[in-house]
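If you scroll down you'll find the structure; I have some questions about it.
For this depiction, one protein chain was excluded, whereas all remaining protein chains were kept in their positions.
Now for chain A:
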């Protein structure tokens, strides 16, 4: 191969090899070793035991064109800073780095900024006290993910934080485990004027009092917000978003937000015109009042996802469905017992929501065939359906699916124990546009498997 093809074409072939075959070709001969190393741009390394540092460094140095590196160490290590420094000094062309599980110091992050000036996205774990001054020299950084670890035992350098303003170019920010005592976060809020996407996970707070005002200001320009298990701050964030955010496009709320807080947001927020995606998971107090408020105020909604809502009834959902008849393209009612409780609800929703493209009814384990089928009859434009874990559904549902929804491209029937290989086979053979099917391997007959491979249908178990 090397005598006929030029280096560039050999590398073209190497690029299509999955690991570890790509590593194996490096042992074929010296030229291939060189060609492979100089064409590798992305590496994902996961260590159970920390690697031997010199060999880790030399391994990285053999790959001078790395632009994406992911390093995860699953055991506790003392040498995390050295590992990061090794990456920093060995990969000058780095643009994306994930360095997870082992906390690193500000000092080594500063070295990283000096060695890898083109870094666009970075995910790291930090010790407390949190400090973000090291971000200043990262001029190209657009995406930052921070995971906070335990205390390093160092003294809080709080005062150091009050340096002059410096503009950060971050557009997307993910923070995990922030507490109200974390003074350092204020630096982020004060200097991230360009952030459009904010994701907070398991945050009890957003920093101390001084940080809070800056945080509120930061919320105004956001387009996408995710709050996961942030009970302590969810209401405050919702209130501010409702008041001042006119650009908000997407909101995900998982386990947080009081009854009143949510009602105020859904009914009064100024982002009614811009909000297109709403995803509420485990909103314990969500009831029909909320849905009515959303129906009146959120006219631009394209995607509504509700998960584990136990207080809403069919009445509320019908009002919502009716109000959003011409807009809604995606609906998810996951583990919502109203779906099983109220016969005929799905039929009405199906008839109203003419533009529905994606439907997710997963984990409604008492959902019956006739309920689903009477909805699908009206949903001819559906191209994605998930009924994962709907245990009562049978082959009958599969047959109607193939008949009513010709445009389906992606279907998930994992853990539907009422269906068997026969139903799956019928569905696969009679769905002209199917591209992706999630189903248990033992429910795929030989006929279905052959057909799927012939039609480029991906079957995922």
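Rule of thumb we're sticking to: a contact is a pair of C-beta atoms (placed from the backbone, for glycine too) under 8 Å apart; a residue touches a chain by one contact, two chains touch by 3 or more; residues count from 1.
Following the convention adopted for this analysis, contacts and distances are computed from a predicted model.
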Protein that the absent chain corresponds to, by UniProt name, given "SKP1-like protein", "Ribosomal RNA-processing protein 42", "DNA polymerase delta subunit 2" or "Dolichol phosphate-mannose biosynthesis regulatory protein": "SKP1-like protein"
In chain A, positions touching the absent partner: 1-2, 4-6, 9, 12-14, 16-21, 23-30, 32-33, 45-47, 51, 55, 58-59, 62, 454-456
